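Missing here is one protein chain; the remaining ones are kept as they sit in the complex.
Here is chain A:
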Amino acid sequence: MELETLIDQFQKKDAKAFEALYQMYNDSIFGVINTIVKNDDIATEIMQDVFIKAWNKADSYAAKKGRFFTWLLNIARNAAIDKTRSKSFKNAQQNQDIDFFVHSIEGNDQLDQKVNAIGIKKYVGKLAEKCKQIIDFLYFKGYTQKEASEELDIPLGTVKTRNRNCIGELRKALEV
């Protein structure tokens, strides 16, 4: 089914469309959250909250404001960052030191047929340091273009072109 139709039905509170969207994005949302909170159980909790929020606030999504996936990603990153700021979280967090999404992928033996495992691992393996940083900032941490430019100390335009090159490599590896 067309993605647009699914989203439309989801907004009309169709539970089946909701489930289809969940199965489409749950890994991504869980992965991004876990890259931030670095704890499987907490990430699972937050991931469920995110989808519940999306369901409850479905009508606040509008296609002209951005992609549905991006909308979910935003809710997820906010919820995960919120959690890392909470007191209970700081106390529970001790010996976790996964730094980047890169380590999560390289150390991931759960990669199933859902994703192109060989392509991704190959890509991440030879990813330039520059790309690791910018991808981490833009996709996993939710930085704006401006924040990324300041954090990396490169001009705004370079953020765009560098990131396009990095994602270009990924697309080559995945053939999309």
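Heads up, the rule we're going with is that a contact is a pair of C-beta atoms (placed from the backbone, for glycine too) under 8 Å apart; a residue touches a chain by one contact, two chains touch by 3 or more; residues count from 1.
Going forward, contacts and distances are computed from a predicted model.
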> UniProt name of the unshown chain, from "Phosphate transport system permease protein", "Sarcosine oxidase subunit gamma", "Anti-sigma-K factor rskA" or "Heme lyase CcmF/NrfE family subunit"?
Replying inline: "Anti-sigma-K factor rskA"
> Residues of chain A in contact with the chain that isn't shown?
Replying inline: 15-16, 18-19, 22-32, 34-35, 40, 44, 47-48, 51-53, 55-57, 60, 63-67, 69-71, 73-75, 78-79, 82, 101, 104-105, 107-108, 110-112, 114-117, 119-121, 123-124, 135, 138-140, 142-146, 148, 155-161, 163-164, 167, 170-171, 174, 176
